[in-house]
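Entry: subunit A
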Amino acid sequence: MTWIEPADLAAHAPRILAHLAVLLVLPPLLLGLIAKVKAFFAGRVGPPLLQPYYDLAKLLRKGTVFSRTTTWVFRLGPVAGVVTAVLAGLMVPLGGVAAPISFTGDLLLVAYLLALGRFCTILSALDTGSAFEGMGASREAAYACLAEPALFLGFVALALLLPEGAQLNLGNLLAASPGGWELAAGGMALVAAAWMVVLLVENCRIPFDDPNTHLELTMIHEVMVLDHSGPPLGLILYGASVKLAVIGMLVLGLILPRSGHLAVDLAVGVGGLLGLAVVIGMIESSMARLRLLRVPALLVSAALLAGFGVILLAVR
Partner candidate 1 sequence: MVDLLLALVMLLNFALLGSGRIRVLIRTAALQGMVISALPLALGHELGLRGIVLALVALAVKGILVPAVLLRAFDKLAIKREVEPFIGFVASLLLCALGTGFAVLIGRHLPLAPEHAGSLAVAASLATVMAGFLLLITRLKAITQATGYLVLENGIGIFGLTLVGGVPFLVETTLLLDLVAGVFVMVIVMNHIHRAFTTLDTRQLTALKE
Partner candidate 2 sequence: MDAAVLALAAIACAALSGVPGLRWRKQGPRLAAIGLGLGGALAVAAGISALFAPARLGTAAEGVMAGWRGSLLVDGISSVFLIACGLVAGAVGLYAVGYWRDAEQPAAPWTRLLAGLLVAGILGVFAAGDLLTFLIAWEVMSLCAFGLVATKHREAESRNAAWLYLATTRAATLSLIAACALWLQLTGGPGWSTLSTAVAGSAAGVTMLALFLVAFLIKAGAVPGHIWLPPAHAAAPSHVSAIMSGVLIKTGIYGLCRLGSCLEAPPLWWGGIIFGLGAASTLLGVIWALGSHDLKRLLAFHSIENIGIILLGLGLAMVGRSLGDPLLVVLGLSGALLHVLNHALFKSLLFLGAGAVDHACGTRQIDRLGGLARRMPTTAACFLIAAAAICALPPFNGFVSEYLVYLGLFHGAVGGWTWALAGLVALALTGGLALACFAKAAGIVFLGEPRTPAAARAHECSPSERAAMAMLAGCCLAIGVGLPALVPALQAAANASLPTGTVSLPSLDAGWYVTLAAAVLLAGGLLLWRWQQRAVQGAGATGTWDCGYAEPTARMQYTATSFAAPLAEQVAGVMLVERHRPQLAGGARFPATASFSDHPRDPVLERFLRPAAEAVAWLARGLRVVHGGWVHLYLLYVALTFAALLLWSLA
Partner candidate 3 sequence: MIAIALLLAAPVLAGLVAMLVRSNAKRPWVLPALGVVHVAAALAAIAGRADGHAHDPLVASLWIRLDAIGSVVLLTLSVLFLIISWYAPGYLAARSERPNRLLIVCSCLFLALASLATLSQHLGLMWAAIEGATLACAPMIYFNHNPRSIEATWKYLMVGGVGLALALLGTFFLAYAAIASGKPVELTYEALAAHGALSEPWVRVAFVLLLVGYGTKMGLAPLHTWKPDAYGEAIGFVGALLAGGMTSVAVLALARVVGLVDLLGQGEFARQALTVMGLLSMAWAAAFMIRQTDIKRMLAYSSVEHMGIIAVGLALGPVALPAVLLHLVGNAWAKSALFLSAGNIHRAFASKHIPAVSGAILRLPVSASLFLIGFLAATGTPPFSLFLSELGLFKAAAATASWWTAGIFLACLVVIFIGFSATVVAAVLGDTDAPEPEPLLGDSWRTTAAPFAGLGLVLVLGLWLPAPLKALFDEAQEDARHGRVLEAQP
């Protein structure tokens, strides 16, 4: 893909704006929806759907307290979490809505931007000098690392579907997936399942982590942000939701149909995201958290699933 000519900008503007809007505005709603679904399954009314927005607004207004141990690294974590997630989101198409930025190998930048966010979050946790936050950081690093191969094998599986000479970018890769379902639905299903695991582990959802737990020893992501308060905590919450949306968009790219009309695609995309939130809520309601020691085995299985997906697509 080449640069968008200034003349074409007008033509692309609605798409870009729509994408940006979904990326920046929608994510907290997903958290609210998940909470609502979980409440529904638990037989409760639950917080309002927009509760995450209220929380953010409240946090951004609050004062903050920093540990005397911490340095600038501690403050960098929340900022990096948001910026990397948003920037990565700019390169991920939402179903049929093409991403604002797209270029050869953008998938690598996406993966490594998310890694950068993780790196900063981990360091930020270690900066407090708390044993608990160190523990969370350690687990975050370990699980993310084991999730990486599954993500990349999925990319390879999709790359196998690319027509000769097509550029290797996320837009093309995900656009090839409908063809993939026709060729080898089994392979695509495996890849989708693997990526779903990646989604859950990267966003610290059950069965890998429980965002609602209050026992420090069993937490992963939540324990890393114990010391954050006020606006930084707000940034962390927002960043996490954007990350959920970004990876969600990746997974959705595998399964969503494309129509070619922006409005339709946009609606399908937003609907897909909301549906994904519902699915996550259902998973969280129906499963228990895994024992920590079992998590790596599941992650390795996810990579194997993706690997089989590659094989199925390669021999189609």
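Definition applied: a residue touches a chain if its C-beta (ideal position, glycine included) is under 8 Å from a C-beta of that chain, and two chains touch if they have at least 3 such contacts; residues count from 1.
Per the selection procedure, all candidates are chains of the complex that A comes from, given by their letters.
Note that the structure is a prediction, hence the values are computed from the model and not measured.
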Here the complex member from 1, 2 or 3 that touches subunit A is candidate 2
Enumerate the contact residues on subunit A facing candidate 2 in the complex.
2-3, 60, 63-71, 73, 75-76, 78-80, 82-84, 86-87, 90-91, 101, 103-106, 108-109, 111-113, 115-116, 118-119, 122-123, 126-135, 137-139, 141-142, 144-149, 151-153, 155-156, 159-160, 162, 167-168, 216, 226-227, 230-232, 235, 296, 303, 307, 310, 314
